[in-house]
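The other protein chains are all here in position, but one chain of the complex has been omitted.
Think of it as A, B and C in the order they're written, each chain with its own count starting at 1.
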Amino acid sequence: MTYTQTSPDHGAAAHAGDVDDAARVLEPDGTRVPDAELDPWIADLSPHEMRALHRDMVLTRRLDAEGVALQRQGQLALWAPCRGQEAVQVGTAHALAPGDFVFPSYREHGVLLGRGAQPADYVLAWRGEEHSAYDHTTINAAPPQIIIGAQSLHATGWAMGAQRDGSTDVAVAYYGDGATSQGDVNEAMVFASSFRAPVVFVCSNNQWAISEPVTVQAKYPIAGRAPGFGIPSMRIDGNDALACVAAMRWALDRARRGEGPSFIEAVTYRMGPHTTSDDPTRYRDADEVEAWTRRDPIERLEAYLRAEGMLDDSGLDEVARAADALAADVRAACIGATTRDPATLFDHVYAEPHGPLERQKAEYVQYLAGFEK
Amino acid sequence: MTYTQTSPDHGAAAHAGDVDDAARVLEPDGTRVPDAELDPWIADLSPHEMRALHRDMVLTRRLDAEGVALQRQGQLALWAPCRGQEAVQVGTAHALAPGDFVFPSYREHGVLLGRGAQPADYVLAWRGEEHSAYDHTTINAAPPQIIIGAQSLHATGWAMGAQRDGSTDVAVAYYGDGATSQGDVNEAMVFASSFRAPVVFVCSNNQWAISEPVTVQAKYPIAGRAPGFGIPSMRIDGNDALACVAAMRWALDRARRGEGPSFIEAVTYRMGPHTTSDDPTRYRDADEVEAWTRRDPIERLEAYLRAEGMLDDSGLDEVARAADALAADVRAACIGATTRDPATLFDHVYAEPHGPLERQKAEYVQYLAGFEK
Amino acid sequence: MTTLTLGAAINAGLSKALETDDRVLLMGEDIGKLGGVFRVTDGLQQRFGAQRVVDTPLAEAGIVGTAVGLALRGYRPVVEIQFDGFVYPAFDQIVCQVAKLHYRSSGRIRMPLVIRIPWAGGVGAAEHHSESPEAYFVHTAGLRVVAASNPQDAYVMLRQAVASDDPVIFFEPKRLYHAKGEVDLEADLADAPPMHLARVAQEGTDATIVTYGAQVRTALDAALAAEDEGLSLEVIDLRSLSPIDMNTVAASVRKTGRVVVTHEAAREAGVGAELVASITEQCFEYLEAPPQRVTGHDIPYPPSKLEKHHVPDLDRILFAVDRVMERGTGSSAASAAAIEGGVR
Partner (left out) sequence: MTTLTLGAAINAGLSKALETDDRVLLMGEDIGKLGGVFRVTDGLQQRFGAQRVVDTPLAEAGIVGTAVGLALRGYRPVVEIQFDGFVYPAFDQIVCQVAKLHYRSSGRIRMPLVIRIPWAGGVGAAEHHSESPEAYFVHTAGLRVVAASNPQDAYVMLRQAVASDDPVIFFEPKRLYHAKGEVDLEADLADAPPMHLARVAQEGTDATIVTYGAQVRTALDAALAAEDEGLSLEVIDLRSLSPIDMNTVAASVRKTGRVVVTHEAAREAGVGAELVASITEQCFEYLEAPPQRVTGHDIPYPPSKLEKHHVPDLDRILFAVDRVMERGTGSSAASAAAIEGGVR
């Protein structure tokens, strides 16, 4: 539903983590249910596209599992798992046009996949070889952002630029529930609203910011904030890939028609630890995790596609093989990575010549050479 | 009204500067009109209290005029006039209990008056003698804040302390429409809501942030933001002193009863320049200013009190004399101020002993002494 | 040549930049109709429109953060921070994003951003309006930091900053906004000295004063006063604070053997510390006396009635000159007090 009301009295009943009142078109068991606001946006979604959604979610999950495994094996320094959040990542990315530009956080592996990332793109930063592995212009994605919420302003500024260029390109900022507490994220709403910038804010409310439940950040549904800034919002079931496509299309369409920013809160769940360094058993109940396994986004779409006859065992096999192939490629890209020459440390600090730093580089190179004698 | 709805569609009609839909109990001509939400809070307001409100507004205006005059005469470096905003400043301050603590911006002269400031308290900072003239514990007011919005967090933290102390003291943050764009102000709403802190946010929407109209900060009424954070808000006519008392009592009462933060948007107008350094003719129309003279907060209450027989010429004379006396005291405190010994420059950087700085002080004092020989 | 104030020279530089490159845009608080609180952007919105001279919401992180996004989209934003003391809310965006994005992206992303900051004290302003935050940015790798001391440099360096593909923190000494000088508005940028070079503002042989921004004037006044004492002081205007042009500084120190560094910012870990450290490292055997720092005290900026005791003046510089000359301290300083009235 379009979020137009945030009465404190109404809110007292709602809870920032509730998923029941979020909009969806697929029930957890895959049953298709109508939603007047979402349905129009996916009326034309072909079986082919739905299968692609399913496939990309499976690929994302497989890739994510590979990231965890590579970290366990000492090949990566760290990994931030996205298991459970495949629908919102893949679904929203699916709705994008090539010219759109995404500003992801560190956990948006499914978004990168949707943008056409190459195997090495997923892992080199986590391995510590590069701060950002991919070329932002190739996949139209900014480097993954670690400073929580900072990218929301970058997306807004990029959108202001797109607007000035007279293009219909849209910027998308991805961030979590925790990020909504940051000043930057709120300032982004102010700027986006004030300038009617063609930007979409996608908040993946995965219920946790490391060990803090979403209720530390918000008492009432996060989607209720944007309207106060003049930004219409939708609160959707983030484990329903079709709802995610629909909401994203609604938002992108508004942006392309010059109606400015929109906000999407996708209610989902972080099934794994915050990162491979984290131990969630210290702060959350197994019951809660268990309950969310029954809302799995992949099983949900799979059940629907099977019931509708759009996907069968052989299709699933094919997807599983593609997923394994991707994982193998990622693994190869990771293990095959070599660390660059230390002299390159000094490169790209500045785009233009910088004498003192060039001297520091020369001195360090000379110093290193001393060991080779 | 309690702000519970901020539909973008509804909002498209509303305008962040509109005053017509703000709640009031006095029309601009002083006619008393009913308001179901405000009325109960001022049902017991005595003629004596209403006269005090009027008197404090007149004193504030006179004091403010003296500040401008002192600046013109070179006695002050700068002054930020509050003319036109007396009702919200005096009205909200009037509702406070002694133990409450205010966190003002630089323009809240009427709030300081309500807190019992002494003549020198208004001017010494503007003269450049001190950063903050008054003792915060005497008038329960933090130093006036120049970093826009920063005090909203201080108020929230203070309220968290009051809460821990089990007291019923309430913190009040005062800021302008421009401040609502700052990250700090939004983070303050997050913290206040999350911890149910007994804090009241009073936003004086005086339509301008220096040269920028409020529409640069907000497309829709600012009061619509707080509910999204789980904070109920009221949007009131900030030139109606009685409405200001009522709204503040509503908010304080909530805080004291443990119901947490509230937000008040008082729609008012900055009749003068931003500061004495500013030239508003560069950016706003005389017509607009002219229109607002017809909504004068003092005339409005005066008309009402006269019509009700609560105030007569002799009462007005007495108020005028008190105002002149205050202005004379302020002038005397200002002109009589002396600049402190330069050696004190080094004092109070640290609360505890600091060898290197003490040596810097000693060296500078010795250096100065060299000129006296 | 045209006679312009420093403020007008920057205005002319901005105007030229907007004219020359349609990817340049200005952003800030009150820079449009009002023309900025110092009128530095006066008339620009009227001339170039509100899409290119943008009054932003009141949020510095927002201004710099959206400018980062605009740069990613190919724009060259020139951001105004209204006063020195209001840059801190944008510090995170400047340090983690503006300064690092080129490096973080292995050179793929460029950040041709200029952040203009009306800067430093001596104008009788209120709290937070007289800050000297330059050392924070000098310590931050990835940023270039410059400070103009006269209208000609202000005009040229502003245009160089806009043309640079690196982010530039551009400090404007606000107490010189009304100082006048000759500006060559037509000169070719390619002929101008590059932004990163220091300038010998006055030649001398007995000692070197290294400084920047508004203190250059004070140093020149000090050099004039010292002449009466028979002292020949060389004054170096750094212009670029990061990188520092140590070639020019070291050449001077090797010549004079004595050096006074002066700035308004606090001493502890300030730009003066870097200068004294680098000078010592590079000119150790030439130094005839320990370098002296004449800086703001290690205190928050004081109330304006007392600021004349904080901002280093002619006397304090001469006092330090006496020390590096190893003369009885205080003599020339006290005698110079007579002419101090005319200095600031």
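Please note the rule applied: contacts are C-beta pairs under 8 Å (C-beta built on N, C-alpha and C of every residue); 3 or more make two chains touch, one makes a residue touch a chain.
Bear in mind that the values here come from a model prediction, so they are computed numbers and not experimental data.
> Indicate each shown chain that the hidden chain touches within the full complex.
A, B, C
> Touching the absent chain in the whole complex: find that residue among C:103, C:119 or C:170.
Answer from the full complex: C:103 touches the omitted chain.
> Sort through B:162, B:179 or B:305 and give me the one touching the missing partner chain.
Checking the options B:162, B:179 or B:305, the one contacting the hidden chain is B:162.
> Taking the entire complex into account, which one of A:156, A:182, A:233 or A:262 touches the absent chain?
Of all options in A:156, A:182, A:233 or A:262, contact with the hidden chain holds for A:182.
> Touching the absent chain in the whole complex: find that residue among A:127, A:270 or A:331.
Final answer for the missing-chain contact: A:127.
> Can you say which of C:52, C:110 or C:128 touches the chain missing from this structure?
C:128
> List the subunit A residues touching the unshown chain?
77-78, 106, 125-131, 146-148, 178-179, 181-184, 209-212, 216-217, 277-278, 282-283, 339-340, 342, 345-346, 349, 356-357, 360, 364, 367, 370-371, 373
> Hey, which subunit C residues sit against the chain that's not shown?
Subunit C touches the chain not shown through residues 61, 85, 88-89, 91-92, 95-96, 99-100, 103-104, 127-128, 135-136, 138-142, 242, 244, 265-266, 268-278, 280-282, 284, 287, 289-293, 297-300.
> Spell out, residue by residue, where the missing chain touches subunit B.
The missing chain touches subunit B at positions 101, 103, 130-132, 135-137, 142-143, 147, 150, 152-162, 164-165, 171, 183-184, 187-188, 190-191, 194, 347-352, 354-357.
Throughout what follows, only the chains that are shown with their structure count from here on.
> Once you find the CA centre of subunit A and the CA centre of subunit B, what distance in Å lies between them?
43
> Subunit C: which residues touch two or more other chains?
In subunit C, residues 56-57, 59, 61-62, 89 touch at least two other chains, as defined above.
> At least two partner chains per residue is the criterion; list those residues in subunit A.
Residues 183-184, 187, 190, 194.
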